[in-house]
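All remarks here apply to the structure that follows.
All protein chains of the complex are present and in place, except for one that has been dropped.
Up next, chain A:
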Amino acid sequence: METFVLNLFNGLSWGMLLFLISIGLTIIFGVLGVLNFAHGSFFMLGAYLCMQFMNLVKSFWIGIIIGPILVAILGLVVERFLLRKIYDRDISFQLLLTFAILLVLDDAVRLIWGPGYYVVEPPLILSGVINVFNHTYPVYRLFLIIIGPLIGLSLLMFFKFTKYGKMIRASALDKEMAEGVGINVSFVFTSVFAFGTWLSALGGALAAPHQSLAPSMGERIIIESFIVVVVGGFGSFTGAFVGAMFIGLLESFGTVFAGRLQMALPYILLILILIVRPTGLFKKGT
């Protein structure tokens, strides 16, 4: 029982981080149709900038607010001056461009912060441990488990009930029609890209107290996020959430029950999904 609960917590907290980065990826794909390889680099940048501002003003919360906003501004610039130029071209241009951005950002991080590792402390209020069945368990991980669904829920409300959310959904469904009814689609695209970037950077900032920072830390998580997005269904909101939880739990329980097969489980799942249900568990447009 205690093992079960611990593994449940382990899986859920990891899944929440995966969710935050996957949701940005999936929104950007859903609306702009862009497969953004640089997404993991924004995640990394979010973590580094959070650390930077946290050290500057000695507050984790300031870091977590300012860091992702700065990355979102960078995302805005990237969309406005780079991505926009290639929307009409072949998809391979997108892949090359976003991959190039990834390489540039990796090197930039190495130049600014050096090649070494960094660790970030969680804020005091979240830094302790609590007792779970005679095991100590970090509060910060429980915080992740709670914050994930909260962010997910507020996003869902935003897309369902606000006017702007509806505009975004309309632009995603039919660009020409949306323009026809007077929606400024190019503005919507820019803001969605910046918003997706912000989510990824927020994921990075939240992950910072939990994993070490090093150049290229985004490359590791991007692969898993892509698996989440494919499993959940490209562009699907619910899919990203369910997919992320699924992968998180699969990895934590896999460690116990699958032995060395554990590392292959996400890929096996990916292959199964691609064969049985290529659109993913949830269809696009929810």
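Keep in mind that, in the parts below, a residue touches a chain if its C-beta (ideal position, glycine included) is under 8 Å from a C-beta of that chain, and two chains touch if they have at least 3 such contacts; residues count from 1.
Everything that follows uses one rule, which is that contacts and distances are computed from a predicted model.
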The complex's invisible chain, by UniProt name, from "histidine kinase", "Methionine biosynthesis protein MetW", "Lactate utilization protein B" or "ABC transporter substrate-binding protein": "ABC transporter substrate-binding protein"
Contact with the hidden chain (one of A:Lys85, A:His135, A:Lys160 or A:Arg277): A:His135
Contacts of chain A with the absent chain, listed as residue ranges: 3, 6-7, 9-11, 13-14, 17, 106, 110, 114-119, 121, 129, 135-138, 140-141, 207, 210-212, 214-217, 219-221, 223, 251-256, 259-260, 263
